[in-house]
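This report concerns only the one structure given below.
What follows is chain A.
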Amino acid sequence: MTPYAVSTRTPASSVALTLGIALVVVLYVAPLFASRGLIQDLFFILTMLTLAQFWNLLAGYGGLVSVGQQAFVGIGAYALFGGVILGAMDPVAAILLSGVAALVLAIPTAFFAFRLQGAYFAIGTWVIAEVARLSIAQWKALGGGTGTSLPREAMREMMLTDWIGTVFDVRASAARDILAYWLALTLAVATIAGIYWLLRTKRGLALAAVRDNMEAAKSVGVDASRMKWVVFLTSAFGTGVAGGVIYLQKARISPDAAFSVTDWTAYVIFIVVIGGIGTIEGPILGVLAFFLLQSLLSDYGSWYLMILGLIGIVVMLFAPRGLWGLISDRTGLQLFPIRRRLTGGKIED
Partner candidate 1 sequence: MSALLETKGLTAHYGDFQALFGVDIRLERGETVAIIGANGAGKTTLMRSLSGVLSNDPDMIHNDGAAVGALGADTIMKRGIAMVPEGRKLFPSLSVEENLIIGGQHKGGRDMGDRIDGLIARITGGDDPSALTGHHDGTGYWTLDTIYELFPILRERRNNPGTALSGGQQQMVAIGRALMSNPDVLLCDEISLGLAPVVIKDIYAALPKIKESGASVIVVEQDIGQALKVADRVYCMMEGRVTLTGRPEEISRDAIHEAYFGAAA
Partner candidate 2 sequence: MIWVDTLVQGILLGGLYALFAAGLSLVFGIMRLVNLAHGDLIVLGAYLILVVVSATGMNPIFAAAVAAPVMFAIGWTLQKVVLNRTLGEDILPPLLVTFGLSIVLQNALLEGFSADSQRIGFGALETASVPLGPVTVGVLPLMTFGTAVLTILVLNQIFYRTAIGRAFRATSDDATTASLMGIRPARVFATATGLAMVVVTIAALYLGTRANFDPSIGPARLIYAFEAVIIGGLGSLWGTLAGGIIIGVAQTLGAAINPEWQILAGHLAFLIVLLVRPRGLFPRGKD
């Protein structure tokens, strides 16, 4: 008889890991053969995926339903612009500032918002995002309410752009897109790997316990409030970095755009909900579905948003575990297994 062993690995997850690594390699070398348009589309997908993974970590695993994540995208983006315009930093290096700024904003945000429960937490985060937007709009050095652009010299002298331009034989603007794309890809891969790692640690298991049953988790000694802080700050940092990368590529910022609840929270929630909340696979599937819908429908303006809203409502009511829930129910597939399973031998009942 084979001895029992505790493992989180499934056959599907081993295949997924291999395919995943292959996919990431292909994505890294994509600028060799992909058009500039495709690179821009991939950039959009990867940054939205990153935002979705962090929102999913918050809401799906941490039970913290925030509708104020635009605060961290906005503050991250503005920190990058501030570092470049006021501090003459290299834009790529300034991305680190994005994460730090988001983290700094997240501490008072959590302090206030954690005083509110459930749905009120959601609106509380929204209020703080509004406060951040209105405050930033008062910052005249960064363009006030109308916003500003990254200086041309800073963009021209940005690290690696010359090298990329030479290697790929493209113009400076295309080289910047490739650089931004690589940054977004690195961020997305690091996000998924990092969240997967976090969820598989003892702390991550505690997180699942807190989500499933706060009282029970407390009784076995899980410090729920500390977990909330960890999750909230991690998400804020990651969301801030994503905000920096997004606006490095856009190179133009305004408070209304950088703190947009539709772009950085509504879309992100939609992605997680239709993909499947509380799973790592869900946001990946969700961002693809979202991109598809956007390509098909975005010409229809308000109809497009109405349809997105309706799809979100219908999925939440009738398939609350999203597309990935439907797939894994049918097939039992798990690409990022978190549950520890007993393998070897046979379990009799």
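By our rule, a residue touches a chain if its C-beta (ideal position, glycine included) is under 8 Å from a C-beta of that chain, and two chains touch if they have at least 3 such contacts; residues count from 1.
A word on the picks: all candidates are chains of the complex that A comes from, given by their letters.
All of these numbers come straight from a predicted model, not from anything done at the bench.
By the touch rule above, chain A in this complex touches candidate 2 out of 1 or 2. Listed in rising order, the residues of chain A touching candidate 2 in the complex are 59, 63, 65, 67, 112, 115-120, 122-124, 126-128, 130-131, 134-135, 137-138, 145, 261-262, 266, 269-270, 273, 277, 302-303, 305-306, 308-310, 312-313, 316-317, 320.
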